[in-house]
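Note that one protein chain of the assembly has been removed; the remaining protein chains are unaltered in position.
We just call them A, B and C in the order they show up, numbering each chain from 1.
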Amino acid sequence: MARLSSAIPVAVLVFIIYILFTGSATLYDIITGVIVSVACGVLFGEFVVRNPSKCFDPRRWFWTIAYFLKYMTVIEARAHLDVIKRILTMDIRPGIVKVPIDVKNDYSRILVAHSITNTPGTVTVDMDDNYIYVNWINVVTEKPKEARKRISEEFEKFAEKIFE
Amino acid sequence: MIEMFLWALVLVSLMATLVISIYGIVIRPSLIKKLIALTILTDSANLLAIMIGYRLIYPVIPPVLPQRTQEGLSKFIASSVDPLPQALVITAVVIGMAVNVLIAFAIIQIYRICGTTDVRKIAEVMKDGKT
Amino acid sequence: MKRGHIIALGVFIALILLVSLGITFVGKVPMTTDVRPLGLFYLKNSYFGNYAARSPEVVTSILWDYRGLDTLFETGVFFLAIISALALFRIEKKEEKVKEKGEGFTFIVKDTVRIISVLIVAVSAAIALHGHLTPGGGFQGGSALAVVPLLIIVAFSKYALEGRGLTKDTAMIVRSIGLISIIILVLIPLAAGGYLMQNLPVFPSHILGQLTSGSLVFYNLFEYIAVGAGFTAVFLLLSIPEKVFHKIIGGEKE
Partner (left out) sequence: MISEALMYIGGILVIIGGICDFFGALGLLRFPHFYVRLHAATVGTIGGAVVPLIGAAILALGCDFLGWIRYPIAGMSFITAILILIVSPTATHALAFAAHRSKAIEWKEKVCDHLEGVKR
């Protein structure tokens, strides 16, 4: 039963991806999409989803889309301009700082780590229970609290709303 | 005029990539670097073949029928690119991939036996009479 | 980056610009605005016409219908390459499981691979099953599918894959099933009184009112299975630990 309930969200996800990738919704697409999504759900369901009830909450989806839009427009543009400026001026102070992290869920921690890596200028090197170790191109401060304010505070707010 | 210049620029850059990759195949001593240069050579040759089938008109569309009606067909013929080079290039890509797989396996086996992928050192190792 | 490199790069770019300027002003640039007659034939006859393959995607209809034998033998070349790789890497003894210390990558990599493998399977199936409608096809979809075992090998280990039953032998069996199905599809028109690799009157162009373009969709499906399984076998061979080979070859130590 647990296997079935975790297979349904995966199948829905695969079906959405399939239809989006195909770009049309005729009968042929729907039939093949249902076959592929059921197969994927049965094969991969128990590996991917651990808490199926969270998947169908519209508020989480709303926050996901809001986060995507804000991330792609504001945060990325700021970080890109900063790193391009550093490429031209060679003004670098690299180092690895440790940043405390509060969220506990696995997927929200992955979201925070990926957001940090995806902004140019910061790369997640390692992660243990309480700290992320971030390779930072411009080490302004070595104190963990201030580094958290500069690097990961915004990501954690959204991650808490999406996955916790 | 500017279109012609851009088109010439694309073609000349592709030719330059071909020349650079041939240089890499001949000069670089490492077998891995030779393989990388070979893949660059195949890819730019394929791109050149696709470029020959391109049409310099506007609008130009990929060779997929936009509407399944007779008027759609006449519009399609008026603005579609040549499909034949693309079909030939798919065959070339698959065969190039097969050749690359085989060469990569051979290089790994050479490295296991000789302990190096440098061409000059492979000759020395073989001359020393290990086998 | 040294000063000499910058100068060489600048000279090279300037040379390319100059040559293309010269070609523009002096000589003629080969600019085509028409389709060649053979291409025109394929464009006209891919969906309408007497020699049609009933596929809106012209490249796929050339690949699996007009120039079908080419593609068939190209599949054969790929199969031979994998067979020769197997022969090069053959291990006669049953290989032992090498136990390594350490815990591998962090959970970030492992959980992301779990999510991404599902998405890649969906995308590759979409590429392969719509080969007769949009750009794509069996080979492209199969290559995309083979990324999944590669990612699993890198993130977890080879034994995570083999423990669930996907060994080299299973992959080769699946691959052979795909190839045998392709051969049967090639031979069916002969039994129905046509010629080799005939498409349309033998196979139906619509199934349940949906366009399937005769045999193209089946060829794409089986090519997808065969290429995915073949690449899986290659990746499983490449990921055999070096220690096993050193033991067998008995050559250089470490």
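In this section, contacts are C-beta pairs under 8 Å (C-beta built on N, C-alpha and C of every residue); 3 or more make two chains touch, one makes a residue touch a chain.
Note that this is a predicted model, so its numbers are computed, not measured.
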Displayed chains contacting the withheld chain: A, B, C
Among C:17, C:86, C:109 or C:202, which residue is in contact with the omitted chain in the full complex? C:109
Out of A:46, A:76, A:102 or A:160, which is the one that touches the chain we can't see? A:76
Looking at A:4, A:27, A:66 or A:125, which makes contact with the chain not pictured? A:125
Out of C:119, C:177, C:202 or C:238, which is the one that touches the chain we can't see? C:119
Identify the residues of chain B touching the omitted chain, counting contacts across the whole complex. 59, 61-62, 64-67, 72, 79
Note that chain C touches the absent chain at residues 1, 5, 103, 105-106, 108-109, 112-113, 115-116, 119-120, 123, 130, 133-134
Per the touch rule stated above, chain A touches the missing chain via residues 17, 20-24, 72, 76, 80, 83-84, 87, 90, 92-98, 113-114, 117-126, 128, 133, 135, 137, 139, 142
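The rule is short, and it goes like this: only the chains that are shown with their structure count from here on.
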Between chain B and chain C, tell me the centre distance in angstrom, where each centre is the average of that chain's C-alpha atoms. 16
Could you state the distance in Å from the CA-based centre of chain A to that of chain B? 35
Could you say which residues in chain C touch two or more other chains, in rising order? 134
Complex contact set, residues of chain C against chain B: 12, 16-17, 19-21, 23-24, 29-36, 38-40, 42-44, 46-48, 56-59, 62-63, 67, 70-71, 74-75, 77-78, 80-82, 84-85, 88-89, 133-135, 137, 139, 234, 237-238, 242, 245-246, 249, 251-252
In the complex formed with chain A, which residues of chain C make contact? 106-108, 111-112, 114-115, 117-119, 121-123, 125-127, 129-130, 134, 208-212
What residues of chain B sit close enough to touch chain C in their complex? 1, 4-5, 7-9, 11-13, 16, 52-57, 62-65, 68, 70, 73, 76-77, 80-84, 86-87, 90-91, 94-95, 97-99, 101-102, 105-106, 108-109, 112-115
